[in-house]
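Presented below is the structure to which this report refers.
Only a single protein chain was left out; the remaining protein chains are all shown in position.
Labels run A, B and C following the written order; every chain starts at residue 1.
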Amino acid sequence: MTLPEPSPLRVTVWGENVHERRDEQVRAIYPDGMHTVVADAIREHLGDAVVVRTATLEEPENGLTEEVLASTDVLTWWGHAAHDDVSDAVAQRVQEHVLSGMGLIALHSAHFAKPFKLLMGTSCRLRWRNDHDRELIWTVDPTHPIAAGVPQPLVNAEDEMYGEHFDVPAPDELVFVSSFTGGEVFRSGGAWKRGHGKVFYFRPGDQDYPVYYQPGIRRVIANAVAWARPSRAERELPGIFRADVPAIEAAALELAATDGVASPA
Amino acid sequence: MTLPEPSPLRVTVWGENVHERRDEQVRAIYPDGMHTVVADAIREHLGDAVVVRTATLEEPENGLTEEVLASTDVLTWWGHAAHDDVSDAVAQRVQEHVLSGMGLIALHSAHFAKPFKLLMGTSCRLRWRNDHDRELIWTVDPTHPIAAGVPQPLVNAEDEMYGEHFDVPAPDELVFVSSFTGGEVFRSGGAWKRGHGKVFYFRPGDQDYPVYYQPGIRRVIANAVAWARPSRAERELPGIFRADVPAIEAAALELAATDGVASPA
Amino acid sequence: MTLPEPSPLRVTVWGENVHERRDEQVRAIYPDGMHTVVADAIREHLGDAVVVRTATLEEPENGLTEEVLASTDVLTWWGHAAHDDVSDAVAQRVQEHVLSGMGLIALHSAHFAKPFKLLMGTSCRLRWRNDHDRELIWTVDPTHPIAAGVPQPLVNAEDEMYGEHFDVPAPDELVFVSSFTGGEVFRSGGAWKRGHGKVFYFRPGDQDYPVYYQPGIRRVIANAVAWARPSRAERELPGIFRADVPAIEAAALELAATDGVASPA
Partner (left out) sequence: MTLPEPSPLRVTVWGENVHERRDEQVRAIYPDGMHTVVADAIREHLGDAVVVRTATLEEPENGLTEEVLASTDVLTWWGHAAHDDVSDAVAQRVQEHVLSGMGLIALHSAHFAKPFKLLMGTSCRLRWRNDHDRELIWTVDPTHPIAAGVPQPLVNAEDEMYGEHFDVPAPDELVFVSSFTGGEVFRSGGAWKRGHGKVFYFRPGDQDYPVYYQPGIRRVIANAVAWARPSRAERELPGIFRADVPAIEAAALELAATDGVASPA
């Protein structure tokens, strides 16, 4: 095949890990942190095709050193209470790695995470209510690989509500749209290409609810990780080229060297 | 200004006018036909800037002769019970006029109208239930002129439900997304460019409910008509050009004739 | 992995096969027909991952019976001199199979092929000149799988020129843009989703030039075939669902049956 998948895909699951340590209610749901549950979801679905590690805010350089990112094919991100504690240098480093080819999956309140905002360029503001809404997640792009095997609708038992208007650039591909008990709607699964990398935002997952244990939610996250794998072998920014030789001259040389076109015989 | 609006905009409101004649319940809501109420909504908002006439299925050539279309800037379309009774010739004529610059506003069950399907190229299938759902219509593109002055959300008191998946090409601009009492969602306002013309689909308006009397719904329809006005003076298909003279030769002649560039002095 | 590729991918290469039989010049370039060379290009790159057969206009039902299409994952199409000789029934059959999941790769003058026009909904008109232009094909979406391994630019030694304006819906993904010796430009590689299927248009390949022997062109066609493979197991149109049970009621039943959410333990 022309497009062999990297084997195994190197995934880093980033968790803020603040609520889990300070809020008893959250710790009861996620005793080892939300990131461990997200990591398990990815392993569960992608198996030997991935190697998954975790990183958290409290680690040096927020756990995202140049070395970590350089060896990460896809990064997932969950943060909420401490967006500002992520250093600007780390946020820019993540942005640069995405533009250079790394995939990024932003989960729930990561709509306000520094790297996501840098990549979107917008306020990423939205409507919200934390009151046990039931969410129905509808697929609007049934051919998209992130929707593969996802029920129509995918039922999220209870969660914080996010509603429109969600101030992001119109997604290159809109995959999911949600409704909530309260009647609000949200573009809950959107895909963007940025530089050499891919970004997917997936809405569910407030820390107060056991969202990331639900099978359908786990399936979407794993699908998104597989989709966001780098498409190029090298990790590098799109180039800035000083093209002193006009393309038509280079093409003429190339054609001369190859005898114009391959011949039928 | 560079873009004077045509004055007045010539609007034709097409109504199937079948339910209104045969179903007592519908006639009670729309005694003079749905098309007359839609036409009034457009006049109410656009006033002297428009001249609105109506046309219906039972007229010769379904009311859409070449002469009628040639003098129509924007056509609105509502049909449901008798899509197949629109002649293929008329459907193709409407398609050709849209590709040549005429605007088209497809309302509710016109998702299955022949001209809309020809312009989309897809099945236009969807999920539905006619059971008095309340619809909340959320703006997801707040800068779009069709959303100007529209409440967030726009409440549609009761109507048939349409739900995803809606099989249309991803809209060039997604303006509205709806939720329903039953928890379904729908991309209820989408815009597409086709050839020299513009198409907008707006979901509300089953014949069994007085939807087109509601102020917010009327506002959207009028906004859509204003948005869909032709952008070019002439009504013509995009061209097929045999360009025997290479563009660089034509450009050289043009530059020679104008002394290269205008000079500062 | 979540997304196993069908093995092997069943590809049908459709060729009009008119020029090759009646024009000596074309027969000299493509003695066994253009379709055989396109088929070889796909086999060359995709190897055991594909099974490729060919079909031509002169066969019964233009070679595209229901049985052939039902067993085709991706169809490639080249036609020019005899678009009108493809029966309307066959064209609609191809459209329906695409909407049901089959991939379609439209090559060069297939911009005017009946199935492509049905899927686009537009005139598909363009600018043209058959005068040995050199084409430079530039990748504008470097993460797209169809651009994988394609040189920047890809040099097409000589070919007919196609120039803008090309009257198609704005592609969901614009992959390639070409320039020509004469200074014209063209959106030469565009991707569209339609229903459950995917469509890619690739510009090069007039019959008067040995375009389909060039390695880079062959690579793009093979990449496109791999990209257009169906994303769903079944071949079926998007559904029209009468959803008598509101989604929130169905969701409540589902949640009751599964004890709400999976528990941490």
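The rule we apply is simple: a contact is a pair of C-beta atoms (placed from the backbone, for glycine too) under 8 Å apart; a residue touches a chain by one contact, two chains touch by 3 or more.
Just so you know, these numbers come straight off a predicted model, no measurement behind them.
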Write down which of A:Asn17, A:Thr36, A:Thr56 or A:Gln95 is the residue touching the left-out chain. A:Gln95
Among C:Pro142, C:Gly189 or C:Pro246, choose the residue that contacts the chain missing from this document, as touch is defined above. C:Pro142
Looking at C:Asn17, C:Ser109 or C:Ser178, which residue reaches the missing chain? C:Ser178
Where C:His83, C:His132, C:His165 or C:Arg232 are the choices, the one touching the absent chain is C:His165
Considering the whole complex, not just the chains shown, which residues of chain B touch the missing one? 1-3, 5, 29-31, 37, 45-47, 49, 101, 134, 136, 141-145, 148-149, 153, 155, 157-158, 172-173, 181, 193, 196-198, 209-211, 213-215, 219, 222-223, 226, 231-232, 238, 247-248, 251, 254-255, 260-264
Touch residues of chain C, complete complex, unshown partner: 134, 136, 138-142, 152-153, 163-166, 170, 173-174, 177-180, 183-185, 187
Hey, which chain A residues sit against the chain that's not shown? 95, 99, 118-123, 125-129, 131, 133, 161, 163, 165, 167, 169-170, 172, 180-184, 192-195, 237-244, 246-249, 251
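Simple rule for what comes next: only the chains that are shown with their structure count from here on.
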Rounded to a multiple of 5, how large is the rotation, in degrees, that superposes the C-alpha trace of chain A on chain C? 180
Taking each chain's centre as the mean of its CA atoms, which one is most distant from chain B? A
For chain A versus chain B, what separation do you get between their C-alpha means, in angstrom? 36
For chain B, which residues are shared contacts with two or more other chains? 163, 165, 170, 180, 183-184
